[in-house]
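My questions will all concern the structure given below.
Apart from one protein chain that is not included, each protein chain of the complex appears where it belongs.
Residue numbering begins at 1 within each chain, and the chains themselves are lettered A and B in the order written.
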Amino acid sequence: MCLAIPAKVKSIDGVDAEVEVGGVRRKASIMLTPEARVGDYVLLHTGYAINVIDEEEAQETLKIFQEIAEAEDRDSPN
Amino acid sequence: MKFINEYRDAELGKKLIARIQQRSTKPARLMEFCGGHTVSIAKHGIRQLLPPTITMLSGPGCPVCVTASADLDKAIALAKLPGVIITTFGDMIKVPASRSSLQQVKAEGGDVRIVYSTLDALKIAQGNPSKSVIFIGVGFETTAPTVAASVLQAAQQAIDNYYVLSLHKLCPPVVKALLDSGEVKLDGIVCPGHVSAIIGSHPYEFIPRDYGIACVISGFEPLDILQCVDMLVDQIESGQPKVEIAYRRGVKPEGNKIALELMYKVFEVCDGNWRGIGVVPGSGLRLRKGYQRYDAERNFEIRAGEPVEPKGCICGDVLRAVKMPLDCKLFRKVCNPEHPVGPCMVSSEGSCAAYYQYGEGYGR
Partner (left out) sequence: MEDKILLAHGSGGKLSHDLVKQNFVPLFDNAFLNKLDDSAVFELKGRLAFTTDSYVVNPIFFPGGDIGKLAVCGTVNDLSMMGAVPKYLSIALIIEEGLLMSDLKRIMGSIKKAAQESGIKIVTGDTKVVNKGSADRLFINSAGVGAIPPGVDISGSNARVGDKIILSGSIGDHGIAVISQREGLQFSSSVKSDCAPLNKLVAEMLDSGVEIRCLRDPTRGGLASTLNEFAESSQVGIRIEEELILVHEVVQAACELLGFDPLYVANEGKLVAVVAANGAEKVVEAMRRNKYGKEAAIIGEIVTEHAGRVILKTRMGASRIVDMLVGEQLPRIC
């Protein structure tokens, strides 16, 4: 069961939170991620935040893709 | 959508594909274990984009597909009891069990409701104090902690008409069982992304260590999967299998400790009954004695009858990646999403459904 989407935490009230993804808001529980703060992105699965997304790592991954792309461009001059 | 769209960039994708095509020289048989990956690969047509050295196989990563008929029969027996409201994820409702399905029970008057979350099931329990609300707990380590959380909430809020039928399963033990069976030769595994968000990367270490198979934990967007394949190819080409995390924004090596704690507070490990594979020791979860008041198995009389497997259905072989959907005599002709014979076709994540829906192997 893997459908989990990145959602932004908009407000927190105890273990209840409101999250937003692409303009859609939903209630979520942060029982599994009590360290989540307003403004964090979490992975939302069946109404629960199962992890806080590491934004730095996300940027790193994109950087890796960029580097790969540039290397490919250099190596194949078509 | 942030953290989604960036990982669907076609230009970057083309470059990743080019890199994989250059570097892959040795045959690489890769298995994606998670149903979410099966769907993503089919939906974005990833198989087509990879070089012929790479073969992608689908494993038993669809929790709906691997739910044994005997277990689903229990859910159906419960659904027929008076005063019971069954709450379930949408995925389960059409799966054919031995003699019926939850959808059929619903059509015959049973109170079966699709929910998106156990939070919804708890609300239904609070709103219907005279009924027993049973949640059908299906899913791997991604979902089990959320169900555990719901049991803890029920305890906190004194919701005493909420029950869980635990059909939860664990991933690493079944991967081991599959590898031990020797039925499939693998060079690499695309490890589940969100199961790993919970369990971390350490539980997979036995795979490269004891079997010499490469492991990379992958996200679900096309670029994530391509990056994972690229990293697997690297390990295979260099002959140095290990466990790596490609999905770094979602998975930490130690996983989500709190989620694991909650999961093991409510559940304990037991044997799991996997469709097509049989009983795999230590691969299931059941409610601990301390939470037995929420356990549907202990609180209701379940008369499920003898389990029956559909004739001609080779879902078991497909789940073990011994056969592909196209090898099944029933595929498409008899078994299709409208008239599914086995769970691999009816589950939105099942291999057969993905093959049918997205035309994998079409024209071949």
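Operating definition for what follows: a residue touches a chain if its C-beta (ideal position, glycine included) is under 8 Å from a C-beta of that chain, and two chains touch if they have at least 3 such contacts.
These numbers were taken from a predicted model, which means no experiment stands behind them.
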Of B:Ala77, B:Ile93 or B:Ala148, which sits in contact with the chain we cannot see?
B:Ile93
Touching the left-out chain: which of B:Met1, B:Val269 or B:Val322?
B:Met1
From the list B:Arg19, B:His44 or B:Arg248, which touches the chain that is not on show?
B:His44
So which of B:Pro222, B:Gly250, B:Gly276 or B:Pro325 would be touching the chain we can't see?
B:Pro222
Across the whole complex, the chain not displayed is touched by subunit A residues 1-3, 5, 21-27, 44-46
Omitted-chain footprint on subunit B covers residues 1, 4, 8, 10, 13-14, 35-36, 39, 42-49, 62-64, 89-91, 93-94, 113-116, 120, 139, 143, 222, 336-338, 347-349, 356-360, 362-363
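One rule holds for everything that comes next: only the chains that are shown with their structure count from here on.
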Counting only Cα atoms for the centres, state how far subunit A is from subunit B in Å.
21
For the complex, give me every residue of subunit B touching subunit A.
1-4, 6, 9, 11-12, 15-16, 18-19, 34-37, 63, 89, 91, 116-120, 138-140, 142-143, 145-146, 149, 152-153, 192-195, 197-198, 220, 223, 227, 230, 246, 248-252, 256, 258-259, 262
Residues of subunit A touching subunit B in their complex?
1-6, 8, 21-22, 27, 29, 31-34, 41, 43, 45-48, 50-51, 53-55, 57-58, 60-62, 64-66, 68-69, 71-73, 76
